[in-house]
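There's a structure below that I have some questions on.
Just one protein chain is left out here, and the rest sit where they should.
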Amino acid sequence: MTAVTQTAPLTHEREFNISWVDAGPFLALAALLLIGFIINPDFLSVTNLSNVITRSAFIAIIAVGATFVISSGGLDLSVGSMAAFITGVTIMFMNMMAPDFGTWSIPAGMAFALVVGLACGLVNGAIVTVGKIEPFIATLGTMGIFRALITYMSDGGTIPIDRSLRDAYRPVYFGTVAGIPIPILISLAVAAIGAVVLYKMKYGRRCAATGANEDVARYSGISVVRTRTIAYVIQGACVAIAAICYVPRLGAATPTTGQLWELQVITAVVIGGTTLRGGKGRIWGTVAGAVILELIANLMVLSDFVSEYLVAAVQGVIIIIAMLIQRFSK
Amino acid sequence: MTAVTQTAPLTHEREFNISWVDAGPFLALAALLLIGFIINPDFLSVTNLSNVITRSAFIAIIAVGATFVISSGGLDLSVGSMAAFITGVTIMFMNMMAPDFGTWSIPAGMAFALVVGLACGLVNGAIVTVGKIEPFIATLGTMGIFRALITYMSDGGTIPIDRSLRDAYRPVYFGTVAGIPIPILISLAVAAIGAVVLYKMKYGRRCAATGANEDVARYSGISVVRTRTIAYVIQGACVAIAAICYVPRLGAATPTTGQLWELQVITAVVIGGTTLRGGKGRIWGTVAGAVILELIANLMVLSDFVSEYLVAAVQGVIIIIAMLIQRFSK
Amino acid sequence: MPGDERRISANVVLRAEGLSKQFGPVTVLSDVTLDIVAGEIHAIIGENGAGKSTLMRLLAGYADPTAGDLFLDGAPVRFANPHQAQDAGIVLVHQEILLADGLTVAENLFLGRELTRNGIVDDRTMKRIAAAKLAELGCRISPNALVRDIALADRQLVQIARALLDARRLVIFDEPTAVLTDEEVHRLLDIILLLKEQGIAVLYISHRLEEVQRLADKVTVLRDGRMVGTYPGQTLSQMEMAHLMVGRELAALYPPKKAVPSGEPILAVRNATVAGFAEDVSFSVRRGEILGFAGMIGAGRTELFEGLIGLRHAVGEVELNGKPIAIRSQQQAIAAGIGYLTEDRKGKGLLLQERLAPNLTLSALRTFHPGLYLRSRREAAALDEAVSSYDIRLKSLKVRAGQLSGGNQQKLLLAKVLLTDPSVVIIDEPTRGIDIANKAQIYAFIQDLVAEGRACIVISSEMQELIGICDRIIVMRRGRVSGEVSGDEMTENNIAFLATSDAAAEPAAWQPERSLQGGR
Partner (left out) sequence: ADKKVVAVSIPAADHGWTAGVVYHAQAAAKELNAAFPDIDVVVKTSPSASAQVSALEDLSASRKLDALVILPYTSEELTAPVKAVKDAGTFITVVDRGLNDPSIQDLYVAGDNIAVGRNTAKFLVEKLGGKGNLVVLRGIPTVIDDERIEGFQDGIKGSDLKILDIQYANWNSDDAFKLMQDYLAKYPQIDAVWANDDDMLLGVLEAIKQSGRTDIKFALGGNGMKEIIKKVIDGDAMTPVETPYPPSMIKTAVYLTVAHLVGHAPARGTVKLDAPLITKENAQEYYFPDSPF
């Protein structure tokens, strides 16, 4: 019997290397800020950044919801038209209340928006889970439905908010608290709540487990139907919150409101590091992803060397590069 | 006590017992035809059906390619803008050749279109497989890129085909052989070839294995990168074929050519019974799916009870119902 | 003899009466009656496909019987789902690993029953309990590790720990030891005895009959879905158990050894390193030789060979038939004539949703179907041939691979790899979860394939089987070759010494394998 003597042991990497995976989107964000600054120093001005981040709030808020849906193994293509629909019915509701209740109709309308959002989410969730229809198709269907409803309700035109409510409502988008724009605060709050639910509550665990492996979840006594439906309901609530912030910005709902938001939302989630296959979601990455998207658009406006025809191409290239940074920082 | 006696010897029952799963989309199609006839008997007129099926040819051809991509575990959102891009460069190429080569520039242009299609597919495939980027995002990026390129090349305008080529090219869309419109024949040919490749060729096995379980594929000596890249290349070829049939229809490429085709394509594939998770693809189901989509749109116009504003909603509802029929016929 | 204890004693926790289960036209279980008594270890044995797992699933609420009844403490009961069984104190450790890859060990342990404080999950406590439970089982992985990154054995231990958290009335172990090393097995058996002391009933399924003999108070034998009988544990010898299972006399488990082969080496490997798993490994194997690789789980054997055949990044020199070759992908390995049979047959070996024929030819597409097209007739013939020559037992040729029992899946996998006509066959854990009759068959197959002039490398965590079939055994410890034994030196003691001596000296530093990012 020949024994071989052992030399240096193999090294096993430490468990706790601050995970670069999580850092990916933030690195991409930092790179973008740097590039932006080089291209146009105005880019880093407080006004500009605060504008951009404020804008990204809608997508960020909706994308927090989408992080739940995607991490539970679903997908929601209807968020953009759901946003338009909720915006529309909320404005109609507020306008209807305004003569009698004055500015009180604003909070009432907000509550109404939330209820509608929850209901829309429930519909999506039920079709996907109870109807057992591929989420892509189910929500593509409801996307058409919500969009058509708002077109119908607006008679193909716009639904503007009552002038009497305009000024009272304005601060929800344009106001600041301690210098920070309110939409930023709201989106941070939504993200923080989202993070607590996803990382610190039972529901979050179930959501991730359902997305990671449905059978395992089921065998662990988790109701896949319930978990996934709740994710869609959360998504509905987030869309409603975004809609609430959105109304004062544009003052109206139109049949084109929220068009293509679904793509931005999904992109934000994926850039943020959540995979479309489901499993663990990354709320803060999602928020970073939403900001990245808005920054890219902003950069396009601030820089002058891209032909207007090519903007979409450059955006596409940047998104792919951001994903590569994301990936190779792993 | 029932003994499990092994009576009859094991036989290779024919692979051919018509399975209900596969029948799903065809049942939905039949149901739709029936409803259509009840609503408006003109629906089943030869002209109408032949128009509608001819129209569905583009989506069907592209969707055959998408069946490969999806069954290999990928996704391609860029097909619509890729179609616009290929249409545009092909027309430009033909126009350039026309003065010297006359109508010979048409076949030359077709070959050129195919080459461009293969190249576009290769780019998508490489980004997804070599760059290891989530297909959703990668092809969302190239979607923007293709769209911007065509807009740039056309200076934002339309790119019409040279008058001298128009009439010679027209039959490719408007012509018939034995009474059957040529696009229908082409799409049947593409589907037949697709079915042979997917079901009867080695590549098809590799494709389905890769989509079903990447690890098993890798451990069986299948190159996941190559297999999936080839699927994207096939997709590119299909888009090129669709573009070739498309040119004579309107004789021009515009910035809106192919808009939202990607959604229709994916919907057709899924209605056809292929799941977005990957694994087995169903070519003929896909073709049925494409026809179903076009029939629904047609039905909306032929029927009188839907307000123009609500068309999208009704379509959404019908798609969901078609999926339910599909699902519960299993 | 069946039904020693037909009366319902006060101690009977769960009674199954006349249970049957059919899948469509196929009957997999018929008329099984069983009393499970508190504080008793009750073993269920039977060949692969006998219906053991199916029976366990019925008992634990994962499936509904087609006929028959369950009685909990004498009262009829029906579990609509596993949750209800769990509430009744009945838990099942599945034969397959059922954990969510993307979640951590602790998260998996407590999945579906997280501990909370004021609605917030109490991760600290859960991690603490998880670490403690795992330590009890001798598993030292971190509760923070992702399940995706831990070895199969550790996953099995996590799964066991998960069941033990909830063990109140009845714990069902469905082949818990198939993927464990001897040391881990010992620890588990101790724990099972502890459960028994606590008055908990245990149902125990294993193909390792020595375990059954050590543990079982009662043994129930299933054959072809029917009860052969229930017997007092200690009275049965292993041979008798095997006989009852199979229903005929069994030949010897290990085929007689042939003369030690002395041909030229087919495969020679020098200084192979797979970063993080195996370092500086050299060996060679001759035509006609069966070379064993022994070691503890985590010794890096699987990763070493995955590296050699191009599934992972590896450096080193490989010579095949005296000529140096570079293998950068599994495709090249197959083309060069090296076949590898994975240890993870469900995850990496077979397409479970696919029928048998496509599975059979998947590795051999290139050679089996020359040209572009599939030869479906040839494929069907090959399947017939594989079914008969590997004795794959199935009820229809149309079943999906996932519906075969474990032993038959393994035979299919063997057929799949051999279809590529390799000159060197590497078999990782050839008999994991395989019954004794099938084992003997698989050993005979291995013997046959070297007799045809191939070389075979067997990686196994069962020392007995290596000793039984190998001409020579290389032992690995922590990624390095720690020694080599052949002939008479091939004893459990020698191998165990080489595999563990160093590790035993410094247990704290010893971390089981973990997939490192460096790999791929």
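We call the chains A, B and C, going by the order they appear; numbering starts again at 1 in every chain.
Going forward, a contact is a pair of C-beta atoms (placed from the backbone, for glycine too) under 8 Å apart; a residue touches a chain by one contact, two chains touch by 3 or more.
Since we're looking at a predicted model, the values are computed, not measured.
Q: For the chain left out of this view, which of A:55, A:205 or A:280 touches it?
A: Going through A:55, A:205 or A:280 one by one, A:55 is the residue touching the chain not shown.
Q: Where the complex has a chain not shown, which of B:67, B:95, B:129 or B:151 is the residue touching it?
A: Only one of B:67, B:95, B:129 or B:151 touches the chain omitted from view, namely B:151.
Q: For the chain not shown, which residue from A:154, A:227 or A:286 touches it across the whole complex?
A: Touching the chain that is not displayed is residue A:154.
Q: In the complete complex, which positions of chain B touch the hidden chain?
A: 40, 42, 45, 47-48, 51-52, 55, 151, 154-158, 160, 174, 249-252, 254-257, 259, 297-298, 301-302, 308-309, 311
Q: Contacts of chain A with the missing chain: which residues?
A: 40, 42-43, 45, 47-48, 51-52, 55, 151, 154, 156-158, 160, 249-252, 254-257, 259-260, 294, 297-298, 301-302, 304, 307-309, 311-312
Following the convention adopted for this analysis, only the chains that are shown with their structure count from here on.
Q: If you average the Cα atoms of chain A and of chain B to get two centres, how far apart are those centres in Å?
A: 30
Q: Just give me the whole-number Å value for how far the CA centre of chain A lies from that of chain C.
A: 44
Q: Which of the residues in chain B end up touching chain C in this complex?
A: 1-4, 6, 10-13, 15, 200-206, 208-209, 212-213, 215-223, 279
Q: Which of the residues in chain B end up touching chain A in this complex?
A: Going by the criterion above, the answer is residues 127, 131-134, 136-138, 140-145, 147-149, 151-152, 155-156, 263, 266-267, 270-271, 275-276, 307, 309-317, 319-320, 323-324, 327.
Q: Across the complex, what residues on chain C touch chain A?
A: Contacts found on chain C: 62, 81-83, 86, 94, 98-103, 107-108, 110-114, 116, 119-121, 142, 144-145, 276-277, 279, 300, 477-485, 489, 494, 498, 502, 509, 511, 514, 516-517.
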